[in-house]
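The next block holds one structure in the form of structure tokens; read it before the comments.
For this depiction, one protein chain was excluded, whereas all remaining protein chains were kept in their positions.
Just so it is clear, A, B and C label the chains in written order, and each chain counts residues from 1 on its own.
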Amino acid sequence: MRQAIVTKTPVILKDFTKGLWQENPVFRLLIGMCPTLAVTSQAQNGLAMGLATSFTLIASSIVVSIFRKLIPKEVRIPSYILIIATFVTIVSLYLQAKFPDISKNLGPYIPLIIVNCLILGRQEVFASKNPTHRAAADALGMGLGFTISLAALGMVRELLGSGTIFSFKVLGDGFRPWIIMLTPPGAFLSLGLMLGMINIIDRFLKTKKGFFPKFDAKKGRT
Amino acid sequence: MEKTLLSMAVMGGLAALLGIILSAAYSKLKVEEDPGVEEITELLPGVNCGACGFASCEEFARRLAKKETDIEKCRITFRNKETVQKIEEALNR
Amino acid sequence: MRKGLKITLTLTLIAVLSGAILAEVYKVTIEDIKVNQKKEIEKAIFSVLPGTKEYKKEARGTRELFKCFDDKAELRGIAFVAEGIGYQDIIKVVVGVDSGLSKITGIRVIAHNETPGLGAKISEGWFEEQFKGLSAAIKLDLVKGKPDKENQIQAITGATISSQALVDIINKEVKDIKKYEAGNCD
Partner (left out) sequence: MIRELVLVFVAAVLVNNFVLKYFLGICPFLGVSDNLHSAVSMGFATTFVMSITAPVAWCIKHFVLDKLGLPFLEYVCFIIVIASLVQFVEMVIKKFYPALHQAMGIYLPLITTNCAILFMALQLVLREYSLLRSIVFGFGSGLGFTLAITIMAGIREEIEFCDVPRCLKGPGITLIIAGLLALIFVGLGGLIKVN
């Protein structure tokens, strides 16, 4: 165990930051899309959904990684789902009790956190194979990445859809809000375009050469 | 207190019933799967989320074994270096 | 067989544990949830029938009816919860009518699953304001542009179905209440 401690700190840091950009659940891995599209018509709802999902992810990652040796291989998926469902019910009851209006806004999408591919995926791929502290770091990073992405998408859609961010009036009265941004088509379009933008930024960061690929007459686009 | 006991009883009963059904099924209904595919299925997350285009990781593993698709499609694990590497080993064996 | 036992044991253990935790959490949160629901209805009643000091709940068939009294214990009016199908899901609205059942004193939407930012605007103040003071005798109808006649409501842009649904619910409910009250006017 002595040797592990020496190399541990960077690994934890790597686990944490991985979830923020390289393996950002929404824009890179593209999992957990159902709530992303559904509740981000207002930044506040997106943030609340992000936090609720992160809490569930962190809590179940910790529990799963603690009991990872005890759960037999055959029933690992039903057991993980049971743990996640318990935490989601706790979150749902807590929101109904303490934040009734957020619970009303998120409505039917809170229980969908149980079947969010992100959480079950992380349990299976990471939490059930690594010690608790690494699982917690990974869950924290993934959760934060998820929340930031949802809040960002929520802000964009709310800004364009109703001219406000977190219901503070940002764009003046002259701005006619794009109602489409609040409807399902707006959700798909804005997420698709944001995905494209993130890919461009990522390519720019990676190549650092030109922003637009140089067009090479012979070989076509490089 | 009575509600808690009731809820524990209901959940316990339900899970026990399902546990028995599943364990019986596992032993009796074992279908020989060719080991290569089984090994890959073990490596895949087994979450059956359908993001790879196939409804179950088992099916995805079978297609991987037949080289009809590539690991890139499984969006949960394709960034996970160790698993991808293990799967590649299993594939070219 | 040992493996089968291990599977069943793990599943049952997790399930029992989760059942216990959930029961406890439910017990802790159920009061708050009930308080929230009660506060919601109370807030709605007080906003729908201003000046009400306390209210008495009465059963009316399957739904409840709130007889509201002001400080001099006179009957200020009747508030009731109306339900109906909106664009996506059920809309619950509290409607207040004055004691003579002639005027709508106000409405307050307490539960809906309409499209956030669009249909959800039915629960915003300005839309509910339009119903205040309208006569309960004739049917309300929805108008796309500026309302000119007396009993007209301006629809929310982009959410006509939700606005129409709300107007229909109120029309139907007011008619029911009048029938019910006429039946056994105490």
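Just so we're on the same page, a contact is a pair of C-beta atoms (placed from the backbone, for glycine too) under 8 Å apart; a residue touches a chain by one contact, two chains touch by 3 or more.
All figures in this text were calculated on a predicted structure; none of them were measured in a lab.
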Which displayed chains the unshown chain touches: A, B, C
Touch with the omitted chain, as defined above, among B:52, B:71 or B:90: B:52
Contacts of chain B with the absent chain, listed as residue ranges: 3, 6-7, 10-11, 14-15, 18, 21-22, 25-26, 28-29, 31, 47-56, 58-59, 73, 75
Where the missing chain touches chain A, by residue: 30-31, 33-35, 37-38, 77-78, 81-82, 85-86, 88-89, 92-93, 108, 111-112, 114-117, 120, 180, 183-189, 191-193, 195-197, 199-200, 203, 213, 221
Chain C, residues in touch with the chain not shown (by the definition above): 15, 18-19, 22-23, 25-26, 85, 87-90, 160-161, 165
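Just so it is clear, only the chains that are shown with their structure count from here on.
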Pairwise touch network: line, ring, star, complete, or other: complete
Whole-Å gap between the CA centroids of chain B and chain C: 45
Centre-to-centre distance between chain B and chain A (centres being mean Cα positions), rounded to whole Å: 23
Chain A and chain C, separation of their C-alpha mean positions in angstrom: 34
Residue list for chain A, restricted to those that touch at least two other chains: 74-75, 78, 82
Chain C, residues touching no fewer than two other chains: 3, 7, 10-11, 14-15, 18, 22, 26
In the complex, chain C residues that touch chain A: 3, 6-7, 10-11, 14-15, 18, 21-22, 25-26, 28-29, 32-33, 36, 40, 111, 113, 115-118, 157-158
Chain B partner contacts - residues on chain C that touch it in the complex: 1, 3-5, 7-12, 14-16, 18-20, 22-24, 26-27
Touching residues (chain side chain A, partner chain C) in the complex: 39, 41-42, 45, 70-72, 74-75, 78-79, 82-83, 85-86, 89-90, 93-94, 96-98, 100, 104-105, 107-108, 158, 161-162, 179, 182-183
